[in-house]
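With one protein chain removed, the remaining protein chains of the complex are shown where they sit.
In order of appearance the chains are A and B, and numbering begins at 1 in each one.
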Amino acid sequence: MLQRDSSFAREALRYGLIVLVLGFIVFPIAWMIITSFKPPEDVMVSPPRFLFTPTLENYVHAIYDKNFLFYIKNTLFISVTSTVIVIIAGSLAAYSFARYNVGDGHLLFFILSTKMFPAIAVILPYFLIFRDVGKTGVGRFLGIGLDQPGALIISYTVFNLPFAIWLLVSFFQDIPRELEHSARLDGLSRLQVLAKVVCPLAAPGIAVTGVFTLIFSWNEFLFAYILTRKVASTVTVGVESFFTLQGILWGPVAAAATISVLPMLVFVLAMQRYMVRGLTFGAVRG
Amino acid sequence: MSFSQGWDTGFRVVLIYVGIVFVWLGLVEPYFASQSLSVIVMNIVAVAVSAAFVVRARRRFTDERLAAEAEVAALMQEDA
Partner (left out) sequence: MSQSLSVPTSRQRTAAGQAAMSDRWFSILLVVPAMVVILVFALLPLAYALDVSFRFADLTRGRIGDFVGLDNYRTVLHDKAFWDSAWVTVKFTLSAVFLEMVLGIAIAFLIHGATVGKGVIRSLMILPLATSAAVTGLFWRYLYDTQFGLINYFLGLIGLPEPNWLGDYTIALWSVILFDVWQWTPFVALIALAGLQALPKEPFEAAELDGASTFRILRTLTFPMLKPVLFLVLVLRTIDSVRLYDAVAVLTRGGPGTVTETMTFYLYRTGLKLFRMDYASTMAIFFLYAMLVASLFALRPLLTQFSSRASEG
């Protein structure tokens, strides 16, 4: 009897603590979404108001007055293009690492160490190089230069490739080799094996890697902030544009932040099962 | 020395050399009257330390290989 009581108390304490932790974790995001629906007169008040009539005014302001959809469009174009390049180059390389062990591990280690690479160390050369390339005809034609989407596509591709390769290697390793062997014996060429046997099997892993790359590009701030001004700015920089001389417009900021965060929240929830694996470069298979 | 040992040693030597340069410029150089003299001494010290490191690494690798070979030889003898 006594033991039952103490175990019940322990469980109650456990769930109490869990609720507390979850409250702390969820609350800032929840408050952001709530604030985005507040009428302007209820945003800048002290004490904060919890009851209000929801309105879409902040969204209207963010989308029409601040043209926030423009940033979404930019971000979508940049992150999708970069993700496609990363996935193609990354899958080929990862397959080679997983099956043929190219470079005996040294190459793979080199790729991992570029992940350690502080982005800030290359940001100045990038700034200077893109500034100069942007002035040339080729640069203008390809859209590579300061405040051009090409500059960000390149940066995101470089910085997501190491991650993608590591994660993809772990997915390719999960595919049994027997199928490839028998396909080879059936007379398919290596490239055909890759295209017809391996790719369909690895499709879920490739999709997961793609979504991760997309999330990272979407949320990236440093490159976007330094390499763009206006034309090619992404959402993370766009939210900053709500700083005005009169101060920060918190209602529209909340609306813009919600618009830019929501797609990623949906993605991440859909990908939950792979979150741990993705976040550890495939090392922990959660 | 195998390729991968050489690669590893080379990487470490570069780090050691550059590290000595940084420490020297930060802490030792203020005690020198002439900057060019300081740079010369600095390079001599850095080269000496790097060389010592390489020699030590090589010796360790040969020792390891000899030990491994001896072990293999002992095993072979047991088999025979």
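Of note:
In this section, a residue touches a chain if its C-beta (ideal position, glycine included) is under 8 Å from a C-beta of that chain, and two chains touch if they have at least 3 such contacts.
Keep in mind that what you see is a predicted model, and the values were worked out from it rather than measured.
Per the touch definition above, the residue from A:I63, A:L152, A:V169 or A:A183 contacting the chain not shown is A:V169.
Of the candidate positions A:V80, A:V122, A:L188 or A:L201, contact with the unshown chain belongs to A:V122.
In the full complex, chain B makes contact with the omitted chain through residues 12, 15, 18-19, 21-22, 25-26, 29, 39. In the full complex, the hidden chain is touched by chain A at residues 11, 14-15, 17-18, 21-22, 24-26, 28-29, 31-32, 35, 43-48, 85, 88-90, 92-93, 95-103, 105, 107-109, 111-129, 154-155, 157-158, 161-162, 165, 169, 173-178, 181, 190, 215, 218-222, 225-226, 235-237, 239-240, 248, 250, 253-254, 257, 260-261, 264-265, 267-269, 272, 275-276, 279-280, 283-286.
We adopt the following convention: only the chains that are shown with their structure count from here on.
Between the Cα centres of chain A and chain B there is a gap of 42 Å. Within the complex formed with chain A, the chain B residues making contact are 4, 7. Taken in their complex, chain A has these residues touching chain B: 104, 106.
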